[in-house]
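All protein chains but one are shown at their positions in the complex.
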Amino acid sequence: MTGPKFSFDKPGKYIGQPTERPDTRRLLKGRGKFVDDIQLPRMLHAAFLRSPVAHAKIKSIDTSIAENIKGVVKILKGTDFIGIVEPYVGVLSHLAGLRSAPQMPLAVDTVRWQGEPVVMVIANSRAIAEDAASEIILDLEDLPAATNTEKALDKDEPVIHSEFDSNLAWERTVDVGNVDEVYARDDVVTVEKQFLFGRHTGVTLEARATIANYDPSENQLDIYYSGQAPHMMQFIYAKHLDIPEENVRVTAHDVGGAFGIKVHTYGDEIATAAAAKLMERPIKFLADRYESFMSDIHARDHVINSKMTVSKDGKILALEYDDLTGIGPFSMYPRTSAIEANQVLNLTGGPYTIPNYRANAKVVFQNKNMMCQYRAVGHPIAMALCDGLLEEAAAAINLDSVELRKRNLIPDDTYPTTSTTGMKLDDLSHQKALSKLIEMMDYEKLKKENADLKKQGMYRGIGFCSMIEVTNPSPMFYGIGGAPIASQDGATIRLDAGGGIHVASSVTEQGQGTNAVLAQVAADVFGVDMDRVQVTTGDTKTTPYGGGTWASRGAGIGGEAVYLAAEALKDQVLDVAGVMLQSKPEDLNIDNGHVIDNLSKEKRMSLADLARTVYYRGNELPSDMSPELIATRHFRVTDTPFVFTNGAMAAHVELDIETGIVKILNFWAVEDCGRVINPMLVDEQIRGGVVQGIGHALYEECLYSDDGQLLNTTLADYLVPMATEMPEIHVGHIETPTKTSVLGAKGAGEAGTGGAPACIINAVNDILRPLGVTNYQIPMTPNRLLDTLRSAKI
Amino acid sequence: MVDTKTITVTVNNEEYTSTVNVRKNLIDYLREDLGLTGSHVGCEHGVCGACTLDMNGQTVRSCLILAVQADGMEITTIEGLPSEGIAEELKKSFAKNNALQCGYCTPGMLSSALEYLNNGGRANKEEIRRHISGNYCRCTGYQAIVEAIYDVAENGVSK
Partner (left out) sequence: MKSSAFQYELPEDLSSALKLLNSNDLDILPLAGGQSLMPMMNFRVAQPDILIDLNKIDSLKNITIEGDYVRIGSMVRYCELEQSEIIQKHFPLIIHVIPYIAHSAIRNRGTLGGSVSLADPAAEMPSVLITLNASIELSSSNSTRSVNAEDFFKGIFETVRKSNELVTSINIPVSSMPKKFGFYEVTRRHGDYAIAGAVVTSDNGQDNFNDTRVVLFAVSTKPMRVPKSEAALNGNNFNNQDSINEAIDAVTGNSFERDLHNDETTKETLAKVSLKRAIGGLNG
């Protein structure tokens, strides 16, 4: 150790403070740089003709009229990419048995979902490309489509990939303890429910966007990327377009929302890069809203039959369910579409002690758009399932559901421990979180108020969820299975000659405030004002190698790397300062841009003076002193697959029993994400996440016809939450730092989305249950609720 | 045959004369022809509100207006919002409340918020929510945006 280490004993100048994000200045001036804001010389524009049907053989494609439209430069079919793009398969070796077929960027001989890209038109403008696409004649021979998840494995259902014997992509069973023995007991109560989770999607306000530019003189491919994982995409473009990895640069500037939508490999984006290489010109592709709905990954789509057994004195004894999930015709590359089902198996019941547990998940192919990881992968399913059953069980034994939770939550003083499904759990605080939640919402008063209002014909309910969230994943998530997805991240911090510092990090920014959080950590730990910190993220050429931002890892992993790099740079600076000031490095420190005496706090020299001496007047330094004022550190989580967080949330809702409209009156969330680096940003992550969760619970659903036509492809008929209907969301914190890092930060980005659906579902059923009915199909639309209410006793 | 027309538009107090394809939307004209990329395209069917901007003193969806229809009009985009008065106060309040995450909805959101405030909108959260309910935000959950507008409605322009 050279100088004094950063101390968390007293409040930091930045760490722990609701610091404003420097990035907002740019965005509030209209100076952001999103992919579509970039115009390159000689740039062309792509549009795709997409399959109008769910399943068909391509008999012929006639482009003769389209080719002759003025301004059309090139038309490419699926076959044109053979030999140019190496096919990709979305499997991971640690998901044993997972299978999927090779994919090409465009359909080659068969189309397998409505919306699959079939022909690419490249023209001088997007409008002309669309003109041409509309003149292409596709001759398709319809094939029967497998669209019903529940029938996907039936013998007479069409098999989507002829090389497989069925539409089964993956299956896993978890069996712990002995549920059958529990069922045989006569002192227990079992509740049984079917849960239906509709498909929805991310609706990033900036749709997917790519510019690819290829320079043949250097065999260099530059990708302007609206996404979350630049290094992963660098690998993918390099491998599948046969370009050395170091010759591929992926840059993400501003990204207009991502939510997991923008962390996958999309055929239209690969085709754009391949075409740029072929044509040696920049090509821009922007998904419009219509094609976003048809081609951005969809999420969820689960049918779950489940039961929970409790003892009459309120102990959860057994949980059993079968999860059937439809993923579209392929498993998405490279993360695969089996992760969500796997997470459901891993996470369900995670907050509780459940001695007996049996679950089976089947992942099936369908002729629908592909399903893959979207914000809070598996969490909303797992939490809604367990806490929904828990509420049912509480009602069945006539116990308040909060009391049932209290009796079964893993106690705060038992960590480290292991969940029923074998997940390592540490540094969690379920009991504290629930107590704080109850206090914040004044539960007893609220219950009484609901009961009083019911006498006046108002139907109000309360729904809870205790949850865990996967954050800061280790290599056990993807890397172990062979995916080019880094779980470690790096940070390089450089002292510039002017005395400011520059941070380059491999995590990325999509609005969460990652850049601000990194700057806060760097400024505090190194000892400069935040105004003197520049941050670069989202560039494979200038940042260390790393995973990017997904699975709530930016602050926890990226922040820790910055922490370590800032300490290392500080050590370098103090070594130099020690020589220059004839002092021991351990007696010096850095504060507010100056080297100071650590005891007296007296300023000794400015960082600018120090840096200039090192950079310009090296002659003043001893010859064995390295003129190095730059440090890189990487960080990864070891010894545990994930760093779990926990939370407790509740919703207070009113159901208009005549219209089926649910109004959310209030929402509370208590979250333990370890050390909070920026409370304002954490609160906003929770709120934004909760609202996306409310979207799933009440509004959002991709609706398909029986023959696989997506029926809602506009924002007018795919509903997302809007301002008027959204509640005030009250956020509280418990801070239990993780012991896996110095900073102690865990993630917070997905908690709201993971927990909110359960709260809404449970609150509505809190109203329905006394009326003799329940509904566990989400989204809970007026149509579905009215249907349920028709058999209610009102 | 490409049908074009020459138009003269005042954008952010600067006058531009351009020949445009008649099928080009105002938002595409501003972004592609004038390089004013601060206004964003979110849906191209008038629902998301990201392209909302001020035309002759009123908010409009610039994806639902042809560039040729802006002939003779005065347009203010996010780039042209004044660095003083209520617009500046609103921007500061957005930063302070973290009323934007990715920033994609921000140009439209500011435009709608300014319309609310300039028309005498009150410091009333329900009314603010109703007024901005034509503007999608997928990141914030809206609360911070409502707070940011509320603060300006309540405190006005600080001296």
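Each chain carries a letter (A and B) given by its place in the written order, and its residues are counted from 1.
Rule of thumb we're sticking to: a contact is a pair of C-beta atoms (placed from the backbone, for glycine too) under 8 Å apart; a residue touches a chain by one contact, two chains touch by 3 or more.
Since the model is a prediction, treat every value here as computed from it, not as a measurement.
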item: Contact residue for the chain not shown (choose from B:Asn12, B:Thr37, B:Thr52 or B:Gln143); value: B:Thr52
item: Selected residue (touches chain absent from view) among B:Glu74, B:Glu88 or B:Glu115; value: B:Glu115
item: Contacting the left-out chain in the complete assembly, out of A:Glu20, A:Asp37, A:Asp80 or A:Asp131; value: A:Asp131
item: Contact partner of the left-out chain, one of B:Val9, B:Leu36 or B:Cys63; value: B:Cys63
item: Interface residues of chain A (partner: the chain not displayed); value: 125-127, 130-131, 134, 288-290, 658-661, 698-699, 703, 711-712, 714, 716-717, 719, 721-722, 724-725, 781-783, 786-787
item: In chain B, positions touching the absent partner; value: 2-3, 5, 21-23, 25, 28, 44-47, 49, 52, 58-61, 63-66, 68-69, 111-112, 115, 129-131, 133-135
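The rule is simple: only the chains that are shown with their structure count from here on.
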item: CA centroid of chain A to CA centroid of chain B, Å; value: 29
item: Complex contact set, residues of chain B against chain A; value: 21, 23-24, 31-32, 35-45, 47-48, 50, 77-79, 91, 94-96, 98, 100-107, 110, 126, 128-130, 132-133, 135-146
item: Residues on chain A engaged by chain B in the complex (per definition of touch); value: 20-21, 23-32, 34, 36-37, 39, 127, 202-207, 254-259, 288-289, 510-513, 680-681, 684, 687-692, 714-716, 720-724, 726, 728-729, 752
